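The excerpt is restricted to a subset of chains, each kept in its original location.
Going by the order they are written in, the chains are A, B and C; count residues from 1 in each one.
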Amino acid sequence: MVENIKNIAVLTSGGDAPGMNAAIRAVVRACSFYKIQCTGVYRGYQGLIEADFEPLDARSVRNIINQGGTFLKSTRSKEFRTKEGRKLAFDNLKANNIDALIVIGGDGTFTGGQLFSKEFGFPTVGIPATIDNDINGTDFTLGYDTALNTVVEAIDKIRDTASSHNRLFLVEVMGRDAGDIALNSGIGAGAEEILIPEENLGVEKLLDSLRKSKKSGKTSSIIVVAEGEKSGKNIFELASFIEENMDEYEVRVSVLGHIQRGGSPSCFDRVLASKLGVGAVEALMAGKTEIMIGIHHQKVVNIELLKAIKGDAKVDKELRRVADITSV
Amino acid sequence: MVENIKNIAVLTSGGDAPGMNAAIRAVVRACSFYKIQCTGVYRGYQGLIEADFEPLDARSVRNIINQGGTFLKSTRSKEFRTKEGRKLAFDNLKANNIDALIVIGGDGTFTGGQLFSKEFGFPTVGIPATIDNDINGTDFTLGYDTALNTVVEAIDKIRDTASSHNRLFLVEVMGRDAGDIALNSGIGAGAEEILIPEENLGVEKLLDSLRKSKKSGKTSSIIVVAEGEKSGKNIFELASFIEENMDEYEVRVSVLGHIQRGGSPSCFDRVLASKLGVGAVEALMAGKTEIMIGIHHQKVVNIELLKAIKGDAKVDKELRRVADITSV
Amino acid sequence: MVENIKNIAVLTSGGDAPGMNAAIRAVVRACSFYKIQCTGVYRGYQGLIEADFEPLDARSVRNIINQGGTFLKSTRSKEFRTKEGRKLAFDNLKANNIDALIVIGGDGTFTGGQLFSKEFGFPTVGIPATIDNDINGTDFTLGYDTALNTVVEAIDKIRDTASSHNRLFLVEVMGRDAGDIALNSGIGAGAEEILIPEENLGVEKLLDSLRKSKKSGKTSSIIVVAEGEKSGKNIFELASFIEENMDEYEVRVSVLGHIQRGGSPSCFDRVLASKLGVGAVEALMAGKTEIMIGIHHQKVVNIELLKAIKGDAKVDKELRRVADITSV
């Protein structure tokens, strides 16, 4: 155990994700448990630069485990991308007797944290929180499970309308580079087809598939489309293309958008946040730095921040296979 | 009581709304209670023309009271707009010994039903079901209360993100001609501003209001925008306009879309559907025709279909006032 | 307008109900709108006695419209039932330059408020908030609509199990004196039978009804039982009684309990809270006192507190009729 960790700062950065509040709470409570001071930093890295700090104790985080978003707020800070900005941040941390930093966020958050930690030798640990589940070295990121539930509940509602009217719905879900949300929510929502960034089905094959399923007796269909899908058409163009080629369907588009980022976290995300928050404090106490606290095979693991960042999206082929079989 | 009502047909038509299944169930159960046969018609008026009928008994409608959509399905029928189509429908009803018709839907559904009833002297009663709440003579239409809950739950999620990032969100909700959904959900979701079809605030006044509330200390805001809003800009243009004029805000757009039509009906809509369904059967038994069964001051009322159709949207000024006060 | 209303205190008292926070928010925002100071009182009447006050401005109530419970907390105060206690409360209000009081709660809250107002001539207005909907002079109390949705969602879950196993479920819902929750949620949940405090069906008739419905082909059933139901048996005794007399059913009991008091308020309750909160401030400004702000036929109304309190529960016979017909 490292004796000189007496005050840990915690911030959230980048796009918010359900479970961020639960993670902050776990960090604060773990600090309280180990008699370490905890300092909340408002508005991510920008708050470091502006010394927007507030001491947090165990009671400061009551009744937030079930709240979406992040009460510490989050921004994207241009200033922190400059050496001068980061120097200011470091000076503020020192001036406030803060010994270590926990950053909660995704890829961009970790890139900033890793650079800062290396530059100033400041102990820094990351907690992966992004609905996209696109961080290396952790099986799950905070917010992902909640977002999947939000998406399937939304598509369940759309299905009511789709099956009442024998319609084809194209539903756009988040995922610029990773198809995890689309693939899992597509299976979970019983989608007919799922278009993901990692592969290009081709619009002709899509038509073939729709024709086949129409012939098999399907009267309505849902196609889940990830934002970053590679057909070369946006979702509205795709809808027109299908309508032109299959006049047996009325096609409708629904872009789920920002509702996917919010909402009360699922139990899974709350428990995961609790594990990761405790793990982050304990890692700092053990003298670790420049790592992310992840979950792998249900165990808390430490991954070098540099490795966590360099994600290369690859489709889960087994899941794709299950999708193809169950949409028969 | 009219002795010759021995078989009542029921159909759903137009856009689907939560509570349609509950209304069908109530019609079927009331028929069963009064020993009247009940015939389900699939796919609205088109099903009348194609004789797509199925006898329904009390057990046929088990476990559907909580389901969104309509298991009888709904289409828009071009054929029923022709005299020939309606004649076919009438012949099918006669051939199947059906004595009366209950049509569940909105404005278009009632127009068709009224015309049909008048042409052939066929006893016809309407039940108002549309999330837009734009039917005259009834305080509430089926699906409206559920849609309001769906909208506020969606905006609650968006608020998580908005307040985490100090953002301004424009949220588009349904309502081409009527601002009821926007006004109520806007108050319910704590919106900063609400733009409705019945009035044109003017984009300059909108900016003024946003500037004022920014000054008052608001760090994030939600603006609820009805589809049929009258600023002359679509929601994306409106977002750009605000961003250009208020660089203190990041502006985001969310179009809620079709999720508003689906979902399990609220208790209010289930009870309302039960009252209206029973009321429709009893009205036919009492020899009534060309009426809608509505709810007014919590009592079931009968309104001439012709009066129900001719809605003129007018904003609830008291509600607008409450919105202005509580968004201070 | 009464010029001397410059500072209004607001408190919540008695059992909490969803929508209390939204009502506090509306009171605070209306005060802000009219340039009146607003003072929050913690822990109901006990907080008056202990001068547990906090000034509230428009920003103090941000992001609470969607929260269940009451951030001002609520207790039952024995001290306030004494003349001495109430005198202390009055002195504290005077010492803090508070001119008027808004009390949010049910029957007990209003009794206390009415007495206090009369004794000291202190302007006092009530807002009805209780899930039981048992206040005279208002069509709806805050929290009632939300509780109905909570109950039907819970019974929807129980129905999954009931119909999977051909079981009979007895579900106890709140309502010691009033059957409104039971009757409405029973219809909404598609219950077979509904037992309410206002009438005694008799256990033999219950058996008859169950036997009849079993014969009609029902394979599972839900019976909704209000707490204050009058069979003379508690719900577990009732279950045993049915099992002994109908061995074709496995009977199970579920007591919904306190989940009915919590949860994010429905849109209906949020809008109602907004109207009543604004109405309360405006009534005080108009010089009114010893009244409750209620809703009748969708309009805000003023009712003497004394009349609001003296409720006599009576069953909605029309609703009972609809329940009997739709459970065929």
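Criterion: contacts are C-beta pairs under 8 Å (C-beta built on N, C-alpha and C of every residue); 3 or more make two chains touch, one makes a residue touch a chain.
Because the structure is predicted, anything quoted here is derived from the model rather than measured.
All protein chains share one sequence; of the complete assembly in this entry, 3 are displayed, while the total copy number is 4.
By definition in this document, only the chains that are shown with their structure count from here on.
Chain contacts in this assembly form an open path, with each chain touching only its neighbours along a single line. In whole angstrom, the spacing between the mean C-alpha positions of chain A and chain B is 35.
Remark: chain A and chain C have CA centroids separated by 39 Å (rounded to whole angstrom). A separation of 28 Å divides the Cα centre of chain B from that of chain C. In chain A, there is no position where the chain touches two or more neighbouring chains simultaneously. Here chain A touches chain B in the complex through residues 12, 16, 18, 20, 67-70, 73-75, 150, 154, 156-161, 163-166, 169, 252-259, 261-263, going by the rule given at the top. Contact residues of chain C toward chain B in the complex are 25-26, 29-30, 32-33, 58-59, 62-63, 65-66, 139, 145, 148-149, 151-153, 156, 159, 163, 184-185, 187-190, 216-218, 264, 266-268, 270-271, 274-275, 277-278, 297-300, 318-319, 321-323, 325-328.
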